[in-house]
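The complex is shown incomplete by one protein chain, all other protein chains being positioned as in the whole.
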Amino acid sequence: MKILFEKRKSTSVPALFLVPLFSFMVSLMLTGLVLIIFGTNPFSTFSAMAKGAFGSSNGFSETLVKAIPLMLTGLGVAIAFRLKFWNIGAEGQLTLGGVAAAWVALFLSPSIPSALLLPAVLLVGCLAGALWAGIPAFLKTRLKVDETLVTLMLNYVAVLFSEYLYYGPWRDPKGYGFPGSAPFPDEAWLPRIMGRAHIGIYFAVVAALILWVVFKRTRWGFELSIIGASQKAARYQGIAVERNIFLAILLSGALSGLAGASEVTGISHRLQQGLSLGYGYTAIIVAWMSQLNPLAIPFVSLLLAGILTGGDQVQLMMGLPSAMGIVMQGLILFPMLAGSLFTEYRIKFIRKQPKAACVEGEA
Amino acid sequence: MFVKNLLDKAYKMEKDKRVPVVEMRSVTKTFPGVVANECVDLALYAGEVLALLGENGAGKSTLMNVLCGLYRPDEGEIFIRGRKAEINSPRDSQRLGIGMVHQNFKLVDSMTVLENIILGMKDQGFIPDMKKVRAEVTSLSEKYNLSVNPDASIWQLSVGEQQRVEILKLLYRKAEILILDEPTAVLTPQESQELSKVIHLMRTEGKSAIFITHKMEEVMTFSDRVMVLRKGKVAAELSTSSTSPRDLAKLMVGREVLFELEKKPFQPGEAVLRLEKVCALDDRGLPALKDVSFEIRKGEIVGIAGVAGNGQRELAETITGLRRLTAGSVRIQQKDVTNAKPLTIIKAGVAHIPQDRSSVGAVGDMSVASNLAMKDYRKKPLSVGIFLIPQRILSMAKKLIDTFRIATPSPETHVKFLSGGNIQKTILAREIGSCKNLLVAVYPSRGLDIGATESVRKQLVEQRDKGLGVLFISEDIDELIQVADTILVMFEGKIMGNVPAASADPEKIGLMMAGVSQTENEGIDISQGVMTS
Partner (left out) sequence: MDLITSILTITIRAGTSLVFATIGEILTERAGILNLGIEGIMLMGAVTSFAASFYSHNLVFALLVACGVGAFMALIHAFLTVTMRANQVVSGLSLTLFGTGFASFLGQKLGPQSNNFRLVGLKGAKFTPINVEALSQIPVLGALFKQDILTYAVYLIIPLAWYFLYKTRPGLWLRSVGEDPQTADAMGIDVIKTKYFYTILGGILIALGGAHLSLSYTPGWSENLTGGRGWIVIALVIFSMWNPARSIWGAMLFGGINAVQFRLQASGTNIPASFLNMLPYLGTITVLVVMTWWEALSKKIGAPAALGAAYMREDK
């Protein structure tokens, strides 16, 4: 008996649902295994995580806090990935968004009418993120430089730059020596809705809906889909490939910048360490797990955020390392990556058939 | 007639006494959804050349891929020199003395000739002795007249030279059974002649060859015997001397092939396209077009003949805005569109059926309906403002699928799941639907079976009869003579000659394809030597 991977005749729709589900189950088992090895009961751990993340309004709001930046950056990354532009730089775009927002909040606030301050802050955050993504976009479209590495390197540049600022010239003189900027004026605080969760959630949901409409129902979205599938075909159809990629990547960066701006104005109200907990990288996971579908991203973000929050909770309650959440995130991916094969291929078991007689004089 | 039959019988009796060098019995190979080979029997004897003839998709390449170990048959057995052989990988077949030169060469572009020749050979030892290799390769190359620079990298070589490397590879590995897949597709007539000399030399040494082709003329020229495959099964097996191109064509297709095409009389109108002294570079920065000037009139099909790679693709790209000109001008209906963007040219009423259908002409990962909409989506009724209207796209798609008889499970099926012929039909449907002035068709029937090819040609003629101008680039001289009104021949980026199709002489065209300009060959009288045993 032989096992064969056979290409499917059409992409299997049931597989699109079953595979992620199954992968999640497998990852739970793997994580459980790790927990058992280190002497912890997996069931109590998982239930503690679930309760911690979703069981109380406090927990849920914390989950939202983590989910919002994941949603926004996830959407941004998804746009880029749909164009096969490997934007690994969401982390840097987010950071710079936060930096730019802080700049406006701290230094431009006197010259802006208070009603417009918050919108201005957020807008500048978007622009900064767009700018930071625009650099690799420019290098790719004009000079054909590979974006994977440039975006990655720019992450570090952005993070180091923001460190320089809040350790140095922007450091709060009244900060008792803690590294971090002065707090923002009240008008630049993003309103919260539940616990620490802020209205950024609305931005995220609206953005998801808009993006879905763009990709499914507009001419521009259609053109972007063609570019993503085959740049040569797009060019042949008269689509301005480089310009469209550039614009789309600017949008991608802007969303991450918005995430950063929301973080500083909604959570910390100052520029300090811990602006991003690796959201930019997790966003890639979110985007990929959502199969680049804008409507799925909010849900996947909630899931992953829940895992992280749950991880924090079990650290407090059960003394497990907080890195547990990160480990589990990693473990989800491996089965999913393995499973992605099955959306395109099918396993066939070939039994030895009895030989069909070859009749003479066929032709 | 009687004597001929007697001779044939004698030949067959002689043959039956010998043990075949290669024997394939009842070989069957299937892929998802298609039976590529069914119960195929094949025998090859020492010192002979067997032609495997059949349309595209008849199963010739598959059968040979089974013989050389790239595919494993579902059923059937293979015997080499009378002994059963298990061929599970290319290495097994190499060990048995089988070597294949594929249509797309199995050469690593960035490595040198010598490196490619020894690639995959275990007996080279841990550190190969390149001096010894070079010496052997040089002597082989002299013996068989296959000259090539051993230290050149593959990407620097011409297609003909690359083929020589492939053959040297086989000889170096002491192949006794050579399989050649469409070897003359990429050669000029001169190079084909040289190839036949090489094969002849090998035969006198007792080596045998199978060559795959879909061209009847090649069968007559190169082979001793021919086996015709049709839809995966053996249709006939005969000695070459006992048959003719017409008979072979019938066997290949299973019905009378219409060599004639109905066209309205040739009544060209004003010029639709005019090129003047167009120069352009290819992807490597070398000159691809040199002072190309010609025009296409309304109601005229201008055919471009020539071996692929002499500037045809670049020509189509300069006309459609996909390549910059370095000199000269392109005019469409008096309007100067030199170096205009593709969109401008599309709006000027030009349709383009590109050479690369699966990744340029159509987008495999999108649906048939989306592909059909890719030209007209910018306008009403398919879109309103920035929004697309999916229902109208779908209904337009259904109409086109019907009209052009595109075989697809549904309009939403992704194009990559369609057969080559249906992908081409999708492209045709879309382009013809939006074509107003000029249709540029680049190798439109390449790789299609006879049925699809006929329909493509009919479409081209239909557009021309409607009064459009058509630029038709093809490798098939006979096709051009049938379909086109005027034939231009390209060689190394230049137009070598311009003849009306009605009075075109294939041999003279062949000369032009090889670089002899029209004026030069006016005074030449060619005697075509037939190259068989």
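Should a chain be cited, it is by its letter among A and B, assigned in written order, with residues numbered from 1 in that chain.
By definition in this document, contacts are C-beta pairs under 8 Å (C-beta built on N, C-alpha and C of every residue); 3 or more make two chains touch, one makes a residue touch a chain.
Worth saying up front: this structure is predicted, and the values here are computed from it rather than measured.
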Whole complex considered, the hidden chain contacts A, B
Which candidate, A:Leu152, A:Met194, A:Ala240 or A:Met317, sits in contact with the chain we can't see?
A:Leu152
Would you indicate which residue among B:Ile80, B:Ile118 or B:Leu460 is in contact with the undisplayed chain?
B:Ile118
Touch criterion as defined above, residue of A:Leu160, A:Val213, A:Leu295 or A:Leu316 at the omitted chain
A:Leu160
Residue-wise, where is subunit B in contact with the chain that is not depicted?
31, 70-71, 89-91, 94, 102, 106-111, 115, 118-122, 124-128, 155, 284-285
For subunit A, residues touching the missing partner are 5, 7, 38, 86, 88, 139, 143-146, 148-150, 152-154, 156-157, 160-161, 163-164, 167-168, 281-282, 284-285, 288, 321, 323-327, 329-331, 333-334, 337-341, 345
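Heads up, the rule we're going with is that only the chains that are shown with their structure count from here on.
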Gap in Å, rounded to a whole number, between the CA centres of subunit B and subunit A
46
Which stretch or stretches of subunit A touch subunit B in the complex?
6-7, 9-11, 217-220, 222, 225-226, 229-230, 232-233, 235-240, 355-356, 358-359, 362-363
Touch list for subunit B against partner subunit A, complex:
26, 28, 32-33, 38-39, 41, 75, 230, 233-236, 320-322, 341-343, 345-346, 352, 354, 356, 359-366, 370, 373-375, 377-378, 383, 386-388, 390, 409, 413-414, 417
